[in-house]
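Excluded from the complex is one protein chain; the other protein chains are retained at their positions.
A and B are the chain letters, set down in written order, and residue numbers restart from 1 in every chain.
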Amino acid sequence: MINIPEKAAEKLFLLPTVISIAITIGIFGFMLLLGLPLIIRGGHFLNLLAQSWAPGSGLYGIYPMIVGSLSIASLSLVFAFPLSLGCSVLISVVGHEVFGRFLRGVVQLMTGIPTVIYGFVGVFLLVPRIREIFQRGSGMCILSASLMLAVLISPTMILFFTDSFDHVPKSYGQAAEALGASKGQKFLYVTLPCAWRGVLTGLILAGGRALGDTLIALMLAGNAIQIPGSVLDSARTLTSHIALVFAADYESLEFKSIFACGMSLYLLATLLVLGARGLWHRNEGEK
Amino acid sequence: MNRLGEKLLIAFSWISGITLVSVVFFIVGHLIFKGIRAINLKLIFGETRPLDALLLRKQVFHGLFPAMMGTFLLVVLSVGLAAPVGLASGIYLAEYAQGKVRKIVNFFFDILATIPSIVIGLTGFSVAVFLHQHYSKQIYPCLLISSLSLSFLVLPYIIRSTQVSLESLPLNTRLTALALGGTRVQNILYVLVPQSLSGILSGLILAIGRCAEDTAVIMLTGVVATAGLPRSVLAPYEALPFYIYYISSEYSSPEELLTGYGASIILLIICMTLFLFAFIVKRRIIWQTFYHL
Partner (left out) sequence: MNKPVKIRTTNLCFSYYNHPVLQDVTLQFFENSLTAIVGPSGVGKSTFLMTLNRLWEEIPGARMKGRIEIKFNGSFHDIYARSYSLPQLRRAVGMVFQVPNPLPMSIFKNIALPLKLAGIRDRSLISYKVEQALKRAYLWEEVKDRLTDSALKLSGGQQQRLCIARALILEPEVLLVDEPTSSLDGKAASVIEELLLSLREHCTILAVSHYWDQVKRIADVVVELSNSHHQSNIYHHQKPQPV
(Lines give C-alpha, C1' and ligand atoms only; values in the text may rest on other atoms or scores of the structure.)
Protein backbone atom coordinates (compact mmCIF):
# COMPACT_ATOMS: atom_id res chain seq x y z
CA MET A 1 0.00 0.00 0.00
CA ILE A 2 1.58 3.22 -1.11
CA ASN A 3 0.77 6.01 1.24
CA ILE A 4 1.63 9.26 -0.45
CA PRO A 5 0.63 12.30 1.55
CA GLU A 6 -2.21 14.17 -0.15
CA LYS A 7 -0.34 17.41 -0.66
CA ALA A 8 2.68 15.69 -2.15
CA ALA A 9 0.46 13.74 -4.54
CA GLU A 10 -1.20 16.87 -5.81
CA LYS A 11 2.20 18.41 -6.45
CA LEU A 12 3.27 15.21 -8.21
CA PHE A 13 0.37 15.55 -10.64
CA LEU A 14 0.77 19.31 -10.91
CA LEU A 15 4.42 19.20 -11.98
CA PRO A 16 3.86 17.45 -15.36
CA THR A 17 0.93 19.79 -15.99
CA VAL A 18 3.21 22.77 -15.46
CA ILE A 19 5.81 21.16 -17.73
CA SER A 20 3.21 20.68 -20.48
CA ILE A 21 2.11 24.30 -20.21
CA ALA A 22 5.73 25.44 -20.20
CA ILE A 23 6.26 23.51 -23.43
CA THR A 24 3.23 25.20 -24.99
CA ILE A 25 4.53 28.63 -24.08
CA GLY A 26 8.13 27.63 -24.79
CA ILE A 27 7.32 26.79 -28.40
CA PHE A 28 6.24 30.37 -28.98
CA GLY A 29 9.18 31.66 -26.98
CA PHE A 30 11.62 29.83 -29.24
CA MET A 31 9.99 31.21 -32.38
CA LEU A 32 10.17 34.72 -30.97
CA LEU A 33 13.77 34.40 -29.81
CA LEU A 34 15.07 33.02 -33.11
CA GLY A 35 12.95 35.18 -35.37
CA LEU A 36 13.92 38.34 -33.50
CA PRO A 37 16.78 39.46 -35.79
CA LEU A 38 14.42 39.50 -38.77
CA ILE A 39 11.66 41.21 -36.86
CA ILE A 40 14.03 43.95 -35.72
CA ARG A 41 15.29 44.36 -39.27
CA GLY A 42 11.82 44.38 -40.76
CA GLY A 43 10.94 47.06 -38.25
CA HIS A 44 7.66 45.65 -37.17
CA PHE A 45 6.16 42.19 -37.05
CA LEU A 46 3.12 43.45 -38.90
CA ASN A 47 5.38 44.92 -41.59
CA LEU A 48 6.87 41.53 -42.13
CA LEU A 49 3.45 40.02 -42.63
CA ALA A 50 2.67 42.57 -45.34
CA GLN A 51 6.06 42.59 -47.09
CA SER A 52 6.73 40.62 -50.23
CA TRP A 53 9.48 38.07 -50.69
CA ALA A 54 12.44 39.37 -52.66
CA PRO A 55 15.71 38.12 -51.19
CA GLY A 56 17.59 39.91 -53.98
CA SER A 57 16.53 43.28 -52.63
CA GLY A 58 16.69 42.18 -48.99
CA LEU A 59 12.96 41.66 -48.51
CA TYR A 60 11.99 38.61 -46.52
CA GLY A 61 8.28 39.28 -46.01
CA ILE A 62 5.98 36.32 -45.74
CA TYR A 63 2.93 37.92 -47.31
CA PRO A 64 2.84 35.50 -50.31
CA MET A 65 2.87 32.52 -47.93
CA ILE A 66 0.04 33.98 -45.86
CA VAL A 67 -2.01 34.46 -49.02
CA GLY A 68 -1.10 30.92 -50.12
CA SER A 69 -2.11 29.40 -46.79
CA LEU A 70 -5.37 31.30 -46.58
CA SER A 71 -6.40 30.66 -50.16
CA ILE A 72 -5.68 26.93 -50.05
CA ALA A 73 -7.38 26.53 -46.65
CA SER A 74 -10.46 28.54 -47.60
CA LEU A 75 -10.87 26.83 -50.96
CA SER A 76 -10.65 23.45 -49.24
CA LEU A 77 -13.38 24.59 -46.85
CA VAL A 78 -15.50 25.63 -49.83
CA PHE A 79 -15.24 22.09 -51.18
CA ALA A 80 -15.49 20.28 -47.87
CA PHE A 81 -18.28 22.22 -46.17
CA PRO A 82 -21.23 21.31 -48.45
CA LEU A 83 -19.89 17.77 -48.80
CA SER A 84 -19.66 17.39 -45.01
CA LEU A 85 -23.02 18.98 -44.38
CA GLY A 86 -24.58 16.59 -46.91
CA CYS A 87 -22.89 13.59 -45.32
CA SER A 88 -23.97 14.61 -41.80
CA VAL A 89 -27.55 15.09 -43.00
CA LEU A 90 -27.42 11.61 -44.47
CA ILE A 91 -26.06 10.16 -41.21
CA SER A 92 -28.16 12.06 -38.65
CA VAL A 93 -31.28 13.26 -40.42
CA VAL A 94 -32.07 10.86 -43.26
CA GLY A 95 -30.63 8.15 -41.05
CA HIS A 96 -30.54 5.38 -43.63
CA GLU A 97 -30.14 2.20 -41.60
CA VAL A 98 -27.38 0.55 -43.63
CA PHE A 99 -25.66 3.27 -45.63
CA GLY A 100 -25.82 5.84 -42.82
CA ARG A 101 -23.96 3.54 -40.46
CA PHE A 102 -21.55 2.49 -43.16
CA LEU A 103 -20.78 6.12 -43.96
CA ARG A 104 -20.17 6.92 -40.30
CA GLY A 105 -17.76 3.98 -40.11
CA VAL A 106 -15.90 5.13 -43.23
CA VAL A 107 -15.64 8.68 -41.89
CA GLN A 108 -14.27 7.47 -38.57
CA LEU A 109 -11.71 5.29 -40.33
CA MET A 110 -10.71 8.23 -42.52
CA THR A 111 -9.44 10.12 -39.46
CA GLY A 112 -6.81 7.37 -39.20
CA ILE A 113 -5.47 7.59 -42.77
CA PRO A 114 -1.96 9.10 -42.75
CA THR A 115 -1.70 12.54 -44.38
CA VAL A 116 1.34 11.53 -46.39
CA ILE A 117 -0.81 8.90 -48.14
CA TYR A 118 -3.29 11.54 -49.28
CA GLY A 119 -0.33 13.50 -50.57
CA PHE A 120 1.20 10.49 -52.30
CA VAL A 121 -2.01 9.48 -54.04
CA GLY A 122 -2.59 13.14 -54.90
CA VAL A 123 0.73 13.35 -56.72
CA PHE A 124 0.10 10.32 -58.87
CA LEU A 125 -3.68 10.31 -59.24
CA LEU A 126 -5.02 13.85 -58.89
CA VAL A 127 -2.25 16.06 -60.28
CA PRO A 128 -2.06 14.35 -63.71
CA ARG A 129 -5.89 14.60 -64.06
CA ILE A 130 -5.87 18.30 -63.20
CA ARG A 131 -3.08 18.82 -65.73
CA GLU A 132 -5.02 16.99 -68.47
CA ILE A 133 -8.32 18.70 -67.75
CA PHE A 134 -7.06 22.27 -67.58
CA GLN A 135 -4.09 21.93 -69.96
CA ARG A 136 -2.06 24.36 -67.88
CA GLY A 137 1.24 24.00 -66.06
CA SER A 138 2.25 20.96 -64.14
CA GLY A 139 -1.04 20.37 -62.36
CA MET A 140 0.61 21.22 -59.04
CA CYS A 141 -1.62 24.08 -57.98
CA ILE A 142 -3.95 25.51 -55.39
CA LEU A 143 -6.87 23.51 -56.81
CA SER A 144 -5.11 20.15 -56.46
CA ALA A 145 -4.01 20.88 -52.90
CA SER A 146 -7.45 22.18 -51.88
CA LEU A 147 -9.27 19.18 -53.31
CA MET A 148 -7.06 16.71 -51.43
CA LEU A 149 -7.15 18.84 -48.29
CA ALA A 150 -10.96 18.83 -48.49
CA VAL A 151 -10.87 15.04 -48.23
CA LEU A 152 -8.53 15.30 -45.25
CA ILE A 153 -10.67 17.76 -43.26
CA SER A 154 -14.12 16.37 -44.09
CA PRO A 155 -14.13 13.78 -41.28
CA THR A 156 -13.42 16.53 -38.73
CA MET A 157 -16.45 18.45 -39.88
CA ILE A 158 -18.76 15.48 -40.36
CA LEU A 159 -18.05 14.10 -36.91
CA PHE A 160 -18.56 17.50 -35.35
CA PHE A 161 -21.75 18.21 -37.30
CA THR A 162 -23.37 14.86 -36.59
CA ASP A 163 -22.49 15.18 -32.92
CA SER A 164 -24.14 18.58 -32.64
CA PHE A 165 -27.20 17.36 -34.58
CA ASP A 166 -27.47 14.38 -32.26
CA HIS A 167 -27.26 16.66 -29.24
CA VAL A 168 -30.40 18.60 -30.17
CA PRO A 169 -33.00 17.35 -27.67
CA LYS A 170 -35.25 14.68 -29.19
CA SER A 171 -38.33 16.38 -27.77
CA TYR A 172 -37.81 19.42 -30.04
CA GLY A 173 -37.92 17.23 -33.11
CA GLN A 174 -40.92 15.34 -31.80
CA ALA A 175 -42.74 18.60 -31.23
CA ALA A 176 -42.13 19.57 -34.85
CA GLU A 177 -43.20 16.13 -36.05
CA ALA A 178 -46.41 16.38 -34.05
CA LEU A 179 -47.15 19.55 -36.00
CA GLY A 180 -46.77 17.59 -39.22
CA ALA A 181 -43.23 18.62 -40.18
CA SER A 182 -41.37 16.38 -42.62
CA LYS A 183 -37.80 15.19 -41.98
CA GLY A 184 -36.40 17.97 -44.12
CA GLN A 185 -38.50 20.65 -42.41
CA LYS A 186 -37.49 19.30 -39.01
CA PHE A 187 -33.87 19.62 -40.02
CA LEU A 188 -34.14 23.11 -41.47
CA TYR A 189 -36.41 24.67 -38.84
CA VAL A 190 -35.46 22.78 -35.69
CA THR A 191 -32.15 20.93 -35.85
CA LEU A 192 -30.05 23.45 -37.77
CA PRO A 193 -31.07 26.53 -35.72
CA CYS A 194 -30.31 24.62 -32.51
CA ALA A 195 -27.01 23.24 -33.73
CA TRP A 196 -25.54 26.16 -35.64
CA ARG A 197 -22.89 26.91 -33.03
CA GLY A 198 -21.69 23.32 -33.26
CA VAL A 199 -21.61 23.59 -37.05
CA LEU A 200 -19.56 26.78 -36.86
CA THR A 201 -17.18 25.25 -34.30
CA GLY A 202 -16.66 22.27 -36.60
CA LEU A 203 -15.94 24.64 -39.45
CA ILE A 204 -13.34 26.52 -37.39
CA LEU A 205 -11.61 23.34 -36.27
CA ALA A 206 -11.53 22.00 -39.81
CA GLY A 207 -10.10 25.32 -40.97
CA GLY A 208 -7.41 24.92 -38.32
CA ARG A 209 -6.52 21.49 -39.64
CA ALA A 210 -6.36 22.84 -43.18
CA LEU A 211 -4.10 25.74 -42.20
CA GLY A 212 -1.87 23.56 -40.09
CA ASP A 213 -1.36 20.75 -42.54
CA THR A 214 2.02 20.65 -44.24
CA LEU A 215 2.30 17.60 -46.41
CA ILE A 216 -0.60 18.01 -48.81
CA ALA A 217 0.22 21.59 -49.80
CA LEU A 218 3.93 20.76 -49.89
CA MET A 219 3.37 17.82 -52.25
CA LEU A 220 0.55 19.21 -54.40
CA ALA A 221 0.61 23.01 -54.51
CA GLY A 222 3.85 23.52 -56.44
CA ASN A 223 5.45 25.80 -53.81
CA ALA A 224 6.19 28.84 -56.00
CA ILE A 225 6.60 32.02 -53.96
CA GLN A 226 4.09 34.32 -55.61
CA ILE A 227 0.74 35.92 -55.06
CA PRO A 228 -1.49 33.45 -56.90
CA GLY A 229 -3.78 34.89 -59.54
CA SER A 230 -6.04 31.89 -60.03
CA VAL A 231 -6.73 28.50 -58.47
CA LEU A 232 -4.59 26.94 -61.19
CA ASP A 233 -1.52 28.88 -60.04
CA SER A 234 1.15 27.40 -57.90
CA ALA A 235 1.39 28.68 -54.33
CA ARG A 236 3.41 28.18 -51.16
CA THR A 237 1.86 27.92 -47.70
CA LEU A 238 3.39 29.04 -44.40
CA THR A 239 3.86 25.41 -43.43
CA SER A 240 5.52 24.40 -46.72
CA HIS A 241 7.80 27.42 -46.47
CA ILE A 242 9.11 26.14 -43.15
CA ALA A 243 9.65 22.67 -44.61
CA LEU A 244 11.43 23.99 -47.70
CA VAL A 245 13.66 26.70 -46.28
CA PHE A 246 14.79 24.82 -43.22
CA ALA A 247 17.57 23.22 -45.24
CA ALA A 248 19.07 26.67 -45.94
CA ASP A 249 21.99 28.24 -44.13
CA TYR A 250 21.10 28.58 -40.47
CA GLU A 251 22.47 32.08 -40.07
CA SER A 252 20.81 33.56 -43.15
CA LEU A 253 17.92 35.97 -42.94
CA GLU A 254 16.06 33.77 -45.35
CA PHE A 255 16.22 31.07 -42.70
CA LYS A 256 15.00 33.42 -40.00
CA SER A 257 11.85 34.04 -42.02
CA ILE A 258 10.59 30.58 -41.16
CA PHE A 259 10.30 31.64 -37.54
CA ALA A 260 8.01 34.44 -38.62
CA CYS A 261 5.93 31.75 -40.37
CA GLY A 262 5.99 29.65 -37.21
CA MET A 263 4.87 32.58 -35.11
CA SER A 264 2.05 33.43 -37.52
CA LEU A 265 0.84 29.81 -37.45
CA TYR A 266 1.02 29.72 -33.67
CA LEU A 267 -1.00 32.93 -33.38
CA LEU A 268 -3.54 31.69 -35.92
CA ALA A 269 -3.94 28.49 -33.89
CA THR A 270 -4.49 30.52 -30.73
CA LEU A 271 -7.12 32.65 -32.46
CA LEU A 272 -8.94 29.58 -33.72
CA VAL A 273 -8.92 28.00 -30.26
CA LEU A 274 -10.31 31.19 -28.76
CA GLY A 275 -13.05 31.32 -31.39
CA ALA A 276 -14.01 27.67 -31.07
CA ARG A 277 -13.98 27.77 -27.27
CA GLY A 278 -16.08 30.91 -27.19
CA LEU A 279 -18.70 29.42 -29.47
CA TRP A 280 -18.73 26.01 -27.88
CA HIS A 281 -18.93 27.15 -24.28
CA ARG A 282 -21.74 29.56 -24.97
CA ASN A 283 -23.43 26.64 -26.65
CA GLU A 284 -23.01 24.50 -23.55
CA GLY A 285 -24.28 27.34 -21.41
CA GLU A 286 -27.52 27.56 -23.32
CA LYS A 287 -28.41 23.93 -22.76
CA MET B 1 -40.33 24.17 -47.63
CA ASN B 2 -42.12 22.27 -50.34
CA ARG B 3 -41.88 18.69 -51.48
CA LEU B 4 -39.33 19.53 -54.14
CA GLY B 5 -37.01 21.19 -51.64
CA GLU B 6 -37.33 18.19 -49.37
CA LYS B 7 -36.41 15.85 -52.22
CA LEU B 8 -33.49 18.06 -53.23
CA LEU B 9 -32.10 18.07 -49.69
CA ILE B 10 -32.25 14.30 -49.47
CA ALA B 11 -30.82 13.87 -52.95
CA PHE B 12 -27.99 16.24 -52.08
CA SER B 13 -27.17 14.32 -48.91
CA TRP B 14 -27.07 11.06 -50.85
CA ILE B 15 -24.81 12.57 -53.49
CA SER B 16 -22.44 13.88 -50.79
CA GLY B 17 -22.32 10.55 -48.99
CA ILE B 18 -21.70 8.57 -52.14
CA THR B 19 -19.07 11.06 -53.33
CA LEU B 20 -17.10 10.84 -50.10
CA VAL B 21 -17.22 7.06 -49.96
CA SER B 22 -16.17 6.77 -53.59
CA VAL B 23 -13.27 9.18 -53.10
CA VAL B 24 -11.98 7.12 -50.18
CA PHE B 25 -12.38 3.90 -52.13
CA PHE B 26 -10.71 5.49 -55.11
CA ILE B 27 -7.71 6.54 -53.01
CA VAL B 28 -7.31 3.23 -51.23
CA GLY B 29 -8.17 1.29 -54.40
CA HIS B 30 -5.55 3.19 -56.39
CA LEU B 31 -2.89 2.35 -53.79
CA ILE B 32 -3.79 -1.32 -53.71
CA PHE B 33 -4.23 -1.65 -57.46
CA LYS B 34 -0.86 -0.08 -58.18
CA GLY B 35 1.07 -1.32 -55.21
CA ILE B 36 -0.11 -4.82 -54.40
CA ARG B 37 2.56 -6.28 -56.71
CA ALA B 38 5.23 -4.72 -54.51
CA ILE B 39 4.08 -6.38 -51.32
CA ASN B 40 6.49 -9.20 -50.64
CA LEU B 41 9.38 -9.99 -48.35
CA LYS B 42 11.84 -8.47 -50.79
CA LEU B 43 10.13 -5.09 -50.38
CA ILE B 44 10.93 -5.19 -46.69
CA PHE B 45 14.21 -7.03 -46.52
CA GLY B 46 15.76 -6.45 -49.95
CA GLU B 47 18.38 -9.09 -50.73
CA THR B 48 19.08 -9.86 -47.07
CA ARG B 49 17.63 -12.97 -45.46
CA PRO B 50 14.74 -11.89 -43.19
CA LEU B 51 16.11 -13.78 -40.18
CA ASP B 52 19.52 -12.13 -40.50
CA ALA B 53 17.86 -8.74 -40.71
CA LEU B 54 15.58 -9.32 -37.74
CA LEU B 55 18.49 -10.53 -35.59
CA LEU B 56 20.41 -7.43 -36.75
CA ARG B 57 23.16 -9.67 -38.14
CA LYS B 58 23.18 -8.05 -41.54
CA GLN B 59 22.28 -4.63 -42.88
CA VAL B 60 19.30 -4.33 -45.18
CA PHE B 61 19.84 -2.39 -48.40
CA HIS B 62 17.03 -1.54 -50.82
CA GLY B 63 14.36 -2.60 -48.36
CA LEU B 64 11.91 -0.95 -46.02
CA PHE B 65 13.21 -2.73 -42.93
CA PRO B 66 15.29 0.22 -41.62
CA ALA B 67 12.39 2.64 -42.20
CA MET B 68 9.96 0.35 -40.39
CA MET B 69 12.35 -0.11 -37.49
CA GLY B 70 12.89 3.67 -37.40
CA THR B 71 9.16 4.26 -37.17
CA PHE B 72 8.90 1.59 -34.49
CA LEU B 73 11.67 3.15 -32.37
CA LEU B 74 10.16 6.58 -32.88
CA VAL B 75 6.78 5.39 -31.63
CA VAL B 76 8.23 3.61 -28.59
CA LEU B 77 10.40 6.55 -27.54
CA SER B 78 7.82 9.28 -28.16
CA VAL B 79 4.91 7.55 -26.49
CA GLY B 80 7.24 6.41 -23.71
CA LEU B 81 8.20 10.04 -23.07
CA ALA B 82 4.71 11.48 -23.47
CA ALA B 83 2.72 8.85 -21.55
CA PRO B 84 3.82 9.60 -17.97
CA VAL B 85 3.57 13.37 -18.45
CA GLY B 86 0.25 13.09 -20.28
CA LEU B 87 -1.29 10.67 -17.76
CA ALA B 88 -0.31 12.82 -14.79
CA SER B 89 -1.55 16.01 -16.47
CA GLY B 90 -4.82 14.34 -17.40
CA ILE B 91 -5.29 13.17 -13.82
CA TYR B 92 -4.49 16.64 -12.51
CA LEU B 93 -6.95 18.24 -14.86
CA ALA B 94 -9.77 15.81 -14.08
CA GLU B 95 -9.27 15.37 -10.34
CA TYR B 96 -7.52 18.42 -8.93
CA ALA B 97 -7.77 21.51 -11.13
CA GLN B 98 -10.77 23.69 -10.38
CA GLY B 99 -12.29 26.98 -11.40
CA LYS B 100 -9.93 29.46 -13.03
CA VAL B 101 -6.85 27.22 -12.94
CA ARG B 102 -8.79 24.53 -14.75
CA LYS B 103 -9.93 26.95 -17.45
CA ILE B 104 -6.43 28.25 -18.04
CA VAL B 105 -4.86 24.79 -18.15
CA ASN B 106 -7.57 23.62 -20.57
CA PHE B 107 -6.92 26.62 -22.78
CA PHE B 108 -3.19 25.91 -23.04
CA PHE B 109 -3.79 22.26 -23.85
CA ASP B 110 -6.24 23.26 -26.57
CA ILE B 111 -3.53 25.46 -28.07
CA LEU B 112 -0.96 22.67 -27.81
CA ALA B 113 -3.42 20.42 -29.65
CA THR B 114 -3.95 22.99 -32.41
CA ILE B 115 -0.34 24.09 -33.06
CA PRO B 116 0.56 22.81 -36.55
CA SER B 117 2.93 19.88 -36.37
CA ILE B 118 5.53 21.63 -38.53
CA VAL B 119 5.81 24.37 -35.88
CA ILE B 120 6.49 21.71 -33.27
CA GLY B 121 9.07 20.22 -35.64
CA LEU B 122 10.68 23.63 -36.06
CA THR B 123 10.89 24.02 -32.31
CA GLY B 124 12.55 20.60 -32.03
CA PHE B 125 15.02 21.59 -34.71
CA SER B 126 15.78 24.89 -32.98
CA VAL B 127 16.35 23.07 -29.70
CA ALA B 128 18.82 20.76 -31.44
CA VAL B 129 20.70 23.70 -32.98
CA PHE B 130 20.69 25.51 -29.66
CA LEU B 131 22.12 22.47 -27.87
CA HIS B 132 24.67 22.00 -30.65
CA GLN B 133 25.92 25.56 -30.31
CA HIS B 134 25.87 25.83 -26.55
CA TYR B 135 26.40 22.38 -25.08
CA SER B 136 27.82 19.71 -27.29
CA LYS B 137 28.95 19.58 -30.88
CA GLN B 138 27.77 15.97 -30.85
CA ILE B 139 24.12 16.98 -30.92
CA TYR B 140 22.46 17.15 -34.29
CA PRO B 141 18.86 16.57 -35.27
CA CYS B 142 18.45 12.87 -34.47
CA LEU B 143 16.14 10.14 -33.27
CA LEU B 144 16.05 11.55 -29.74
CA ILE B 145 15.17 15.07 -30.89
CA SER B 146 12.44 13.69 -33.16
CA SER B 147 11.00 11.61 -30.35
CA LEU B 148 11.00 14.57 -27.99
CA SER B 149 9.20 16.74 -30.55
CA LEU B 150 6.70 14.01 -31.39
CA SER B 151 6.01 13.54 -27.71
CA PHE B 152 4.94 17.22 -27.57
CA LEU B 153 2.71 16.53 -30.55
CA VAL B 154 0.88 13.59 -28.97
CA LEU B 155 0.82 14.94 -25.43
CA PRO B 156 -2.66 16.50 -25.90
CA TYR B 157 -4.08 13.17 -27.10
CA ILE B 158 -2.94 11.39 -23.97
CA ILE B 159 -3.98 14.24 -21.66
CA ARG B 160 -7.44 14.48 -23.18
CA SER B 161 -8.21 10.79 -23.29
CA THR B 162 -7.13 10.44 -19.65
CA GLN B 163 -9.11 13.48 -18.59
CA VAL B 164 -12.26 12.58 -20.50
CA SER B 165 -12.36 8.98 -19.35
CA LEU B 166 -11.83 9.99 -15.72
CA GLU B 167 -14.47 12.70 -15.92
CA SER B 168 -17.03 10.40 -17.47
CA LEU B 169 -16.98 8.00 -14.51
CA PRO B 170 -20.34 8.06 -12.71
CA LEU B 171 -20.55 9.84 -9.34
CA ASN B 172 -21.47 6.53 -7.75
CA THR B 173 -18.10 5.03 -8.67
CA ARG B 174 -16.24 8.18 -7.66
CA LEU B 175 -17.71 8.12 -4.16
CA THR B 176 -17.30 4.41 -3.41
CA ALA B 177 -13.76 4.38 -2.10
CA LEU B 178 -14.08 7.82 -0.50
CA ALA B 179 -17.11 6.69 1.51
CA LEU B 180 -15.05 3.74 2.73
CA GLY B 181 -12.35 5.98 4.14
CA GLY B 182 -10.05 6.14 1.13
CA THR B 183 -7.99 9.25 0.54
CA ARG B 184 -8.10 11.13 -2.73
CA VAL B 185 -4.88 9.58 -4.02
CA GLN B 186 -6.07 6.11 -3.08
CA ASN B 187 -9.32 6.74 -4.88
CA ILE B 188 -7.42 7.79 -8.02
CA LEU B 189 -4.91 4.95 -7.95
CA TYR B 190 -7.15 2.08 -6.85
CA VAL B 191 -10.51 2.95 -8.33
CA LEU B 192 -10.64 5.80 -10.84
CA VAL B 193 -7.61 5.01 -13.02
CA PRO B 194 -8.26 1.24 -13.16
CA GLN B 195 -11.88 1.98 -14.08
CA SER B 196 -10.93 4.26 -16.95
CA LEU B 197 -8.14 2.09 -18.26
CA SER B 198 -9.85 1.31 -21.56
CA GLY B 199 -10.24 5.00 -22.35
CA ILE B 200 -6.67 5.79 -21.38
CA LEU B 201 -5.42 2.85 -23.43
CA SER B 202 -7.31 3.92 -26.50
CA GLY B 203 -5.82 7.41 -26.18
CA LEU B 204 -2.36 5.83 -26.08
CA ILE B 205 -3.11 3.82 -29.20
CA LEU B 206 -4.24 6.96 -31.01
CA ALA B 207 -1.00 8.61 -29.93
CA ILE B 208 0.94 5.68 -31.36
CA GLY B 209 -0.92 6.05 -34.65
CA ARG B 210 -0.16 9.76 -34.74
CA CYS B 211 3.56 9.12 -34.16
CA ALA B 212 3.62 6.49 -36.88
CA GLU B 213 2.00 8.70 -39.51
CA ASP B 214 3.51 12.11 -38.80
CA THR B 215 5.90 13.43 -41.41
CA ALA B 216 6.13 17.16 -40.79
CA VAL B 217 7.75 16.91 -37.37
CA ILE B 218 10.34 14.31 -38.28
CA MET B 219 11.41 15.91 -41.56
CA LEU B 220 12.72 18.86 -39.55
CA THR B 221 14.23 16.89 -36.72
CA GLY B 222 16.53 14.24 -38.10
CA VAL B 223 14.88 11.77 -40.45
CA VAL B 224 16.88 11.04 -43.60
CA ALA B 225 16.30 9.05 -46.77
CA THR B 226 19.08 6.52 -46.21
CA ALA B 227 20.70 5.82 -42.89
CA GLY B 228 20.20 2.13 -42.23
CA LEU B 229 19.29 1.25 -38.66
CA PRO B 230 20.08 4.08 -36.24
CA ARG B 231 23.21 3.28 -34.24
CA SER B 232 22.08 5.28 -31.24
CA VAL B 233 19.33 7.70 -30.23
CA LEU B 234 21.70 10.50 -31.23
CA ALA B 235 21.95 9.25 -34.81
CA PRO B 236 19.81 10.05 -37.85
CA TYR B 237 17.28 7.42 -38.88
CA GLU B 238 14.76 6.41 -41.54
CA ALA B 239 10.99 6.34 -41.18
CA LEU B 240 8.12 5.02 -43.30
CA PRO B 241 6.11 8.23 -43.85
CA PHE B 242 9.20 10.21 -44.78
CA TYR B 243 10.23 7.47 -47.20
CA ILE B 244 6.85 7.80 -48.91
CA TYR B 245 7.22 11.56 -49.14
CA TYR B 246 10.79 11.24 -50.43
CA ILE B 247 9.87 8.73 -53.11
CA SER B 248 6.99 10.86 -54.36
CA SER B 249 9.38 13.63 -55.35
CA GLU B 250 12.74 11.92 -55.86
CA TYR B 251 12.01 8.55 -57.45
CA SER B 252 14.34 7.68 -60.29
CA SER B 253 12.78 4.52 -61.70
CA PRO B 254 9.40 2.79 -61.88
CA GLU B 255 10.76 0.12 -59.52
CA GLU B 256 11.57 2.74 -56.92
CA LEU B 257 8.12 4.27 -57.31
CA LEU B 258 6.65 0.83 -56.78
CA THR B 259 8.38 0.58 -53.39
CA GLY B 260 6.73 3.92 -52.56
CA TYR B 261 3.34 2.34 -53.21
CA GLY B 262 4.35 -0.69 -51.16
CA ALA B 263 5.44 1.54 -48.26
CA SER B 264 2.14 3.42 -48.46
CA ILE B 265 0.15 0.21 -48.21
CA ILE B 266 2.20 -0.96 -45.24
CA LEU B 267 1.80 2.37 -43.44
CA LEU B 268 -1.93 2.39 -44.18
CA ILE B 269 -2.30 -1.12 -42.77
CA ILE B 270 -0.35 -0.19 -39.62
CA CYS B 271 -2.43 2.93 -39.01
CA MET B 272 -5.77 1.29 -39.78
CA THR B 273 -4.97 -1.61 -37.46
CA LEU B 274 -4.03 0.74 -34.64
CA PHE B 275 -7.11 2.81 -35.28
CA LEU B 276 -9.47 -0.16 -35.32
CA PHE B 277 -7.84 -1.38 -32.14
CA ALA B 278 -8.40 1.95 -30.39
CA PHE B 279 -11.91 1.99 -31.79
CA ILE B 280 -12.75 -1.40 -30.36
CA VAL B 281 -11.19 -0.56 -26.99
CA LYS B 282 -13.24 2.55 -26.60
CA ARG B 283 -15.42 3.99 -29.26
CA ARG B 284 -16.56 7.18 -27.71
CA ILE B 285 -13.17 8.33 -26.44
CA ILE B 286 -11.73 8.67 -29.94
CA TRP B 287 -14.13 11.38 -30.83
CA GLN B 288 -13.76 13.25 -27.59
CA THR B 289 -9.98 13.05 -27.70
CA PHE B 290 -9.92 14.77 -31.03
CA TYR B 291 -12.39 17.47 -30.26
CA HIS B 292 -12.36 18.24 -26.59
CA LEU B 293 -13.09 21.90 -26.03
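The criterion applied here is as follows: a contact is a pair of C-beta atoms (placed from the backbone, for glycine too) under 8 Å apart; a residue touches a chain by one contact, two chains touch by 3 or more.
Computed from a prediction, not measured in an experiment: that's the story for all the values here.
**Student:** Of B:L9, B:L31, B:V164 or B:A177, which one is in contact with the hidden chain?
**Tutor:** B:A177
**Student:** Check each of B:F72, B:Y190, B:Y251 or B:F277 against the chain that is not shown and name the one that touches it.
**Tutor:** B:Y190
**Student:** Spell out, residue by residue, where the missing chain touches chain B.
**Tutor:** Spelled out for chain B, the touching residues are 171-183, 186, 190-191, 195.
Definition applied: only the chains that are shown with their structure count from here on.
**Student:** So what's the Cα centroid distance for chain A and chain B, whole Å?
**Tutor:** Chain centres of chain A and chain B, defined by C-alpha means, are spaced 18 Å apart.
**Student:** Applying the document's contact rule, which stretches of chain B touch chain A when the two form their complex?
**Tutor:** 1, 5-6, 9-10, 12-17, 19-21, 23-24, 26-27, 30-31, 34, 84-86, 88-89, 91-93, 95-97, 105, 107-112, 114-123, 125-127, 129, 152, 155, 159, 183-185, 188-189, 209, 212-213, 215-216, 219-220, 241-242, 244-245, 247-249, 260, 264, 267-268, 271-272, 274-276, 279, 286-287, 290-291, 293
**Student:** Mind pulling up the chain A residues that touch chain B in the complex?
**Tutor:** For chain A paired with chain B, touching residues are 2, 4, 6, 9-10, 12-17, 19-21, 23-27, 30-31, 34, 82-87, 89-91, 93-94, 99, 102-103, 106-121, 123-125, 151, 154, 156, 159-160, 163, 182-185, 187-189, 201, 205, 208, 211-215, 219, 239, 242-243, 246, 250, 258-259, 262, 265-266, 269-270, 272-273, 276-277, 280-281.
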